[in-house]
Structures are given as structure tokens and as C-alpha cells.
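Only a single protein chain was left out; the remaining protein chains are all shown in position.
For clarity, chains are labelled A, B and C in written order, and residue numbers in each chain start from 1.
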Amino acid sequence: MKIGILTSGGDAPGLNAVIRGIVYTGIATGKCEEFVGFRNGWKGVVDGDTVPLGRHEIKGIHKQGGTILGTSRTNPFDGIGGVDRINEVMREQGIDAIVAIGGEGTLAAAKRLTDAGINIVGVPKTVDNDLDATDYTFGFDTAVQIATDAMDRLRTTGDSHGRCMIAEVMGRHVGWIALHSGMAAGAHAILIPEQKTSVDQILEWVTSAHDRGRAPLVVVAEGFSLDTMDDAHSERGLDAFGRPRLGGIGELLAPIIEERTGIETRATTLGHIQRGGTPSAYDRVLATRLGMAALDAAIAGRWGHMVGLRGTDIITVPFADALGKLKTVPQERYDEARILFG
Amino acid sequence: MKIGILTSGGDAPGLNAVIRGIVYTGIATGKCEEFVGFRNGWKGVVDGDTVPLGRHEIKGIHKQGGTILGTSRTNPFDGIGGVDRINEVMREQGIDAIVAIGGEGTLAAAKRLTDAGINIVGVPKTVDNDLDATDYTFGFDTAVQIATDAMDRLRTTGDSHGRCMIAEVMGRHVGWIALHSGMAAGAHAILIPEQKTSVDQILEWVTSAHDRGRAPLVVVAEGFSLDTMDDAHSERGLDAFGRPRLGGIGELLAPIIEERTGIETRATTLGHIQRGGTPSAYDRVLATRLGMAALDAAIAGRWGHMVGLRGTDIITVPFADALGKLKTVPQERYDEARILFG
Amino acid sequence: MKIGILTSGGDAPGLNAVIRGIVYTGIATGKCEEFVGFRNGWKGVVDGDTVPLGRHEIKGIHKQGGTILGTSRTNPFDGIGGVDRINEVMREQGIDAIVAIGGEGTLAAAKRLTDAGINIVGVPKTVDNDLDATDYTFGFDTAVQIATDAMDRLRTTGDSHGRCMIAEVMGRHVGWIALHSGMAAGAHAILIPEQKTSVDQILEWVTSAHDRGRAPLVVVAEGFSLDTMDDAHSERGLDAFGRPRLGGIGELLAPIIEERTGIETRATTLGHIQRGGTPSAYDRVLATRLGMAALDAAIAGRWGHMVGLRGTDIITVPFADALGKLKTVPQERYDEARILFG
Partner (left out) sequence: MKIGILTSGGDAPGLNAVIRGIVYTGIATGKCEEFVGFRNGWKGVVDGDTVPLGRHEIKGIHKQGGTILGTSRTNPFDGIGGVDRINEVMREQGIDAIVAIGGEGTLAAAKRLTDAGINIVGVPKTVDNDLDATDYTFGFDTAVQIATDAMDRLRTTGDSHGRCMIAEVMGRHVGWIALHSGMAAGAHAILIPEQKTSVDQILEWVTSAHDRGRAPLVVVAEGFSLDTMDDAHSERGLDAFGRPRLGGIGELLAPIIEERTGIETRATTLGHIQRGGTPSAYDRVLATRLGMAALDAAIAGRWGHMVGLRGTDIITVPFADALGKLKTVPQERYDEARILFG
């Protein structure tokens, strides 16, 4: 069997460990000895742009962030893509099956292609940890660690100046990174997309911490909205008052908190540093195991399935069961974290 | 209600986060407003040696390694201890219940005391991750990360000098730290107590890596034995040939590998750096959640139970179900890791 | 003798190590046994707001970022301050001398006060490393390390997506942090306030890196200006085209680069994470030594002097020689770094 591997969508620490897990397992067990990588996600599939993947190419890559294959947001059904084109490329290059490593969009495309008869196994990738069919996704632990380290640093500045510090972290639709890093850093308020919150409530958390002699630390997911912001506002990039929004939600909140409480307030947007660089040991182990299981699934012909983590076990799940359900932060986890605000 | 907290046995990153989780939850919810800490484990209990624990004492401690309460290996049934003495101390100081944070030994003592009518809730602590009733224990993730970072460093030295590098990690009875850090670091051999292995097998792994142009990296748990070492040898501190053993198993293996393969070999014993210092974000979150759940269990009067992690949920388990079962690395997890040796 | 210590201006990693160095040296040598800290910089001096500083207060603080004394930007000559007020506070509290830890503004105020007869020794503090009378200031090494770590992370994302990544680092008037972190990270362009640069030149560096198959990495100091931006523009917050500027220079450059080269470009502003948190070992040693030398200078009555680093030696310099000269990046250091752009 000859297997093609692709990485698609935003990069995440651990992608290379998945690739290495797949290839190493195939070669070391003799189950599959021929691998290619598609360059830049689905773009490489529709373009037939491949690179060989052997022992040499995967040496030591599990320690590197990003993806050695490159990635893109190309949709295989846009333009010249589609089932026929992909079948053609696979036939031309003698590729029997694809392991697609990507997020919701990639896996949805993979499902459509599998339904049309193409042999695909999926590996879920989302730094935001918002996929329902797996307990955790690789990259999430690294992002939480980086955000926590950054907040540990921000905090000493807040303490020294008596300031409120705001850290804006990743999380467009879900608040997992904010929840975990906020709990790890000891934040006085955690603001997540799942919980629209009023300005007054935020001010209460901030002033309560300040009154106890603490420098308030607020972590906010990039997708958080104030309760006065309707979804249209958020989508159109408007702020809480319907004005065009510059910068992220953190920079929107800072002046509001400062004006209303009199506490000097500074926002920092962590941005891309959360998703690059060396993966944590946790993510390396998880990504390696997912890659190994994906190879096994391919050998077993479990097309249309993706691998995932359940407890300490690696499982496989049909795409149909895994897609379309955003894993949001449940109310009880938010309530649990909220106890620590004050 | 007034609750006393103790930490017992070897320190682990996250102990302070557990303490903070317990106290913070009690105070912030109003469920319990009075806490004391017993100093130095069970010793403080039998001595009646306590310190107050309030908002001030727990401020920011979740970021610190070790335990602010001190710890010891004192057994509460040794010497002047025992049920009567502990009842007396609790009555004198008006303490209604104890949260005991410790390993197998601590929890076994806690069970005996609970059976005798003392109100105790347990929180499992073992850097080695060898407790059966929880998926992971806090401190383990930090230890794995430290060991992985160390091996990443050892590796560049191995590559530069063409050496075999051996890293001896913690794990007296189980190989979890070796398994995870070895997989994260890309080790060519992982040697754990659960898998007695022959010198010939180890040499095969080492030379195979060397033949592929790699600097062999071997991770060995401190409790690993060669198949020629019977348990009596190990316990009496004898080496594979029945000679008195100096240093750990890593230092025992290094000259054997060097002599038999001709590859220059160096051993490093990571030792105590694996269990101290700032806990990882993962461990801070886990420890905080376990502490919060322990307070809830105490409020609910679930005496004789310990808290644990199952998947992403915090659960409670009766001591009786949790004790006496060492959680070893299962064969399938070792087989999985072993594929990556070569 | 009784000495009062203050920290003023923006926080920097190492402030606490300076404080500990001063107090520890006084107590351990018996040269000075009484210390107080002024809270929140000069504000605490004019308000007579002091806290005792002894062995207990300084225990382990050299490892902590920020300042345990708090800081502010209060000028001692504003409002109720001035020579008479400070003399009054010192007399009332029996304080014989002040060690002032701060930047250019603080040291200028200290000079004026010394000229008026108040006993002051200075310790220079600037994360930006822009003081002429010392080879390096504490906090700089930590900031460079944090910026370098962040760029190492940004780079893997750039490589995976084929993007140009821009990192905006501290440096309002000088480019030292950009120069060192850019060289450490292997940046393809380093943009500093000392070197106004044209858009065309920047585009040439970016496209040249891109043409060699690299993901261009640009580090820009916050105070950098394009050659089309006159100083009035920069000061009034206008962009290169005279439009009101939103966000920092990094966010200004990103769309320009993307539009003109067609290379997807993302900017990250590192902001406050560069100045908080645990100081590097280098900064701990430097700050400790500066604090120790400041105590010695006070004991020796070297009022009107500040301590500094020259080679590997700690020296003292009169305020008059130290102030008014911004230490900018010299042309030869920039030329040296520039060789590595391409």
C-alpha cells in the first residue's frame, strides 16, 4: 500500500509528530513502506504536488512545531478539485489511501470524498480543542502552557504597577484555552464565547480582586462577546456600541475597564506565539499515538473514520459521528472555574 | 466545618494547587470557612502542629512547586500516633475532617483511620502515576516534561560525539515517566520495571539505531532490572552479575553498552529535578480541580473516598476500590512504544 | 545608617534581585542593618509611605519578576514633592540615604536631589538597555530571551504557511532588543529607531528571503519609523501616509508588505510579556551584583553616583556623566547584523 499524508488548515504543535507516527509505524512494522506527503494541504492533492516521506525525512521532526509538509486553507471542492481530480492524482501516482490531518473543514471534505469512494482516514487537528469526538486534540496543551507562561509574566507587571492585565488568547468559537490557562494562571475573570457576560459583571470581578489587594488578571478568548454585542456586531467587527472595532476584544475591554474602575489597564494579545514552536511532551505523545493509530486504521481499511482520544485510549470514530458538533465548554466546567474568580 | 489539610510522602508539583483549590472553594462558596494545615504530613497530625490556612496563605501558591505545609514520611500508626491520638488532636483543635494528600501509603493509613470513624477525604499523589483509580496524577505531566527537555538536550551531545546517551528517570515500580518521556523524546530504547529485558536485546536496539546513523538514546526507569537480575538482586542493591551496585541502573548499563558495542556511552541520572519547581499548566489545572472536588466531597461527607480523574471528569472512588492495585504500564502500551525503537 | 530603597518607572526583571542584593549585603556584613522600602517609587517618598525590609521580606525574591515595593511614574518634583518634602520625610523616619532604582527620569530627579544635599545612590534600570554608562542593564537579557523564544515559535508557523511573520518588540528610542533578539532568531530584517528605512528596502529583504525559500521573519522595534514618516508623524501617531495610526508599527507594516509582495503577512506585538516574570540567570547575577555595589557605594558615601557594568566589573559613575546620553545602536553593530539579513 502507498499512503499520502496531508496537513490542512492552521498549523498546530504536534503535526510533525503525527506524520512521524504514521510513517515510522508503517516502516518499522513493515505494514506499509511507501509514503508521500502532499504539499500545502488539499492544494497538493489537487495539484498532484507530492514529496517522498521516508525515515530520513521524518528524523527528529516530532520536536519541531509547524508542519514539514506545509499547509493551506484550500478546499478540495473549490475550482479544479473534487472527486474526479483527486481520483486522477491518486491513480497517476499510485496512491491507495490518504491520511488527512486537519480540522472540522478538512474532515468534512474528507467525509464527502470518502462517501464518493476515496480511501481516507482522518486525524483531528484543532488548537482550540473544539472537536467533540476526542477528549483532547494535540496542540491544545502547548497553547495552554504558552498562554499560562505569558500570564505568569503579565502578572508580575500587574502587581508592580497595581494594574489590571488582560490577556487575549485563542478561541474563536470555544473557550477551552481561556478556561485552562486562566485556571492555571489564577485569573480573576475568564471570558469565553460560550458565556456572554455584561460589562458590569466583569467590572465586579475586577474591582473585587482589586479590593482584596490583587492586581486583576483577566483572560479573554478572542471570540468572546459582551452581552450587549449581538452576533451581527461580532461578525461585522463592531464593538459593544456598534462602532467599527480596531484590534481584538482585549483591546476593546481595556479602556472600558480603566474608565469605569479607575484602575490602569493593559491588554496583550498573545496571537500566533500560541500555536508555533516545540510541542509539549504531552502533545508529542498524543500526536505520535494518533499518528500510529491512523496508520493502523488505514491498514485495517477503516475508511471514513478518524482517530481520537478517549480517557487514555486511542479510539476510532466514524466521520459522521464526529462532525458538526462543536465541543463547547459545558456550564459545569465554567461554574467550577468561576468559583476561583473571587 | 473546620477542615485540616496534610501533604505526605515525596513532594510533587501541584501539591500547592490542590491546597489552594480546597481552601479557595471553601471560602469563595461559603461552604467552609475555616482551614488549617498540618505541618509535615501525619507528623503534624499526631503532634497537633497546625498552621492557619486562609486567603492570604494560599495567594499565588498554585504556581509554586513543593508544598507550603511541608511533608514527611511519618506513618500515623507508628509510635505515639494512631486513632486515639488523632481523635484527640482533632477534638482539641476543633477539626471536623481531614483532607489527606498523599500516595498509596498515606491513603492506606487514611482508610484505616476512616474505618475507625475519622472523617477523611483523600487526594492521590504520585509523580510516578502508578495509582489505579485515576487516569493521571498531578506532578506526572511536569516530570515527563522535565525529562523530555533533558533528553532533548542530551541528544544534541550524543549526536555531536556519536555517543549513546542514557537518561535514568523516576519510576521505582512502574515505567510511566520513562514511557511518556521516551516517546516524546524519540528514544531508541525504553526500559521499564514491568519489562525485564536482556542485555542482548538492549544492545540490539542500540546498535540498530547506531547503524542507521543515529546517536542511540536510551531512557531507563530507576526500577528497571535486566532479566539476569532477580528481584533479590535488585532489592539488595546488587547488579546484573551479583556485585554490589554503585549508582543507579543507568550507570550500571553505560559500561556494559560501551564495552559490548564499542560505542562511547554516557549516563545521566535526572534525579530530584524531576519533582520540584513550577508545575506545568496541565498539572495546575488537574491539581486545582482535584482540590476543589475534595472540598466538595468533604462537604458532602463522602468520607473514605478519594478524588480522581476519569477522562475529563473528576470522580470520587472509595479507598477500598483504589488501593492495593499498582497501575503498571500495560503490555499494549509498551508494544506501541516499542515500534518506535527502530 | 538607615537606608530607604525605591523602584521607579516601568518594571523590569531583576528589580527584586537588586533590592535583595542591597539588603542582604547590609545585613550579612553588618555594614547597615536597617532598611525600608518606599512604596510605589517617588510617590512613597513624598507620601512617607514605607515598609520595613529585612531578611524575611527579601527571602527568595530574586527569582520573582516585578518589584515587591511597587512602582509608579511619579516625579518627586511634581505637586507636593521636592527637596523640602523629601528632607522632611527622611528626617521624620530617620532615613539617612536613598538607593533609587530607576531609568533616565528617576536618575535625573536623583541628581537634582543630590545636588540639593540629599544622600542618594542610583541603580540604572531600563529594559531597553539605552543607558550610556553601563554595558548592559538588568532586564534586557530576559527581554531578549523572551522575544527570541517567541520568534522561534512564530517561525514554525511562518514556515508551515509560507507567510512573512513580523514580531514587534520593545524599544521606543533604541533598537537593542530588536538587534539582539533578531540576531538570535535569525531574522531577515531588523528595523530599529536608529535606522529609518524605506518600504522598498524592507520589501527587498522580505522578497529576497522568500526567493531563497524562507518564510521571512521581520523584527521591528516599537519606535521604528519608515523614512517617509517624519518625527511629527510618529509623535502624533500618524502612519507613513499621514493617516491616524491604529496599533503599533508591526500592524502598520503587515498590510503594506502583504499588498506589495503578495506574501501573506502576520504581525504579533509581544508587548508586556517581555518585561515580566522570572529573570534570566544572567539578569539575576547582574542585578544582585549591582545591588551589592550600590550598598557599598552608600556605605562609602558616594552620593550622586550610580553603579554600572563595564566588561565584567561593577563600577560607579557620577550621575553627571551618566545622564543625557541615550545609548543607541552604533552603525557598526547594525551593519554587522545586516549582513545576516540575506
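One rule holds in what follows: contacts are C-beta pairs under 8 Å (C-beta built on N, C-alpha and C of every residue); 3 or more make two chains touch, one makes a residue touch a chain.
Since this is a predicted model, take the numbers as computed values, not measurements.
For the chain that does not appear, the touching partners among the shown chains are B, C.
Remark: the omitted chain is touched by one listed residue; of C:83, C:184 or C:199 this is C:184. Residue B:155 is the one among B:155, B:210, B:284 or B:327 that touches the chain missing from this view. For the chain left out of this panel, the touching residue among B:67, B:106 or B:225 is B:67. When the full complex is taken into account, the listed residue touching the unshown chain is C:152, out of C:130, C:152 or C:194.
Taking the complete complex into account, residues 21, 24-25, 28-29, 55, 59-60, 62-63, 135-136, 141, 144-145, 147-149, 152, 180-181, 183-184, 186, 212, 214, 280-282, 284-285, 288-289, 292, 310-312, 336, 339-342 of chain C touch the chain not shown. Residues of chain B that touch the chain left out of the display are 7, 10-11, 13, 15, 40, 64-67, 70-72, 146, 149-150, 152-157, 159-162, 165, 246-247, 266, 268-273, 275-277.
In the analysis below, only the chains that are shown with their structure count from here on.
The chains touching chain A as well as chain C do not exist; no chain touches both. Each chain gets a centre from its C-alpha atoms; the one nearest the centre of all protein C-alpha atoms is A.
Two copies of one chain, chain A and chain B, form a contact in which over half of the residue numbers belong to both partners. Note on chain placement: the centre of chain A and the centre of chain C lie 34 Å apart, centres being C-alpha means.
Averaged C-alpha coordinates give centres for chain B and chain C that are 41 Å from one another. Chain A and chain B have CA centres that are 30 Å apart. Counting partner chains per residue, chain A shows two or more touched chains at residues 149, 152.
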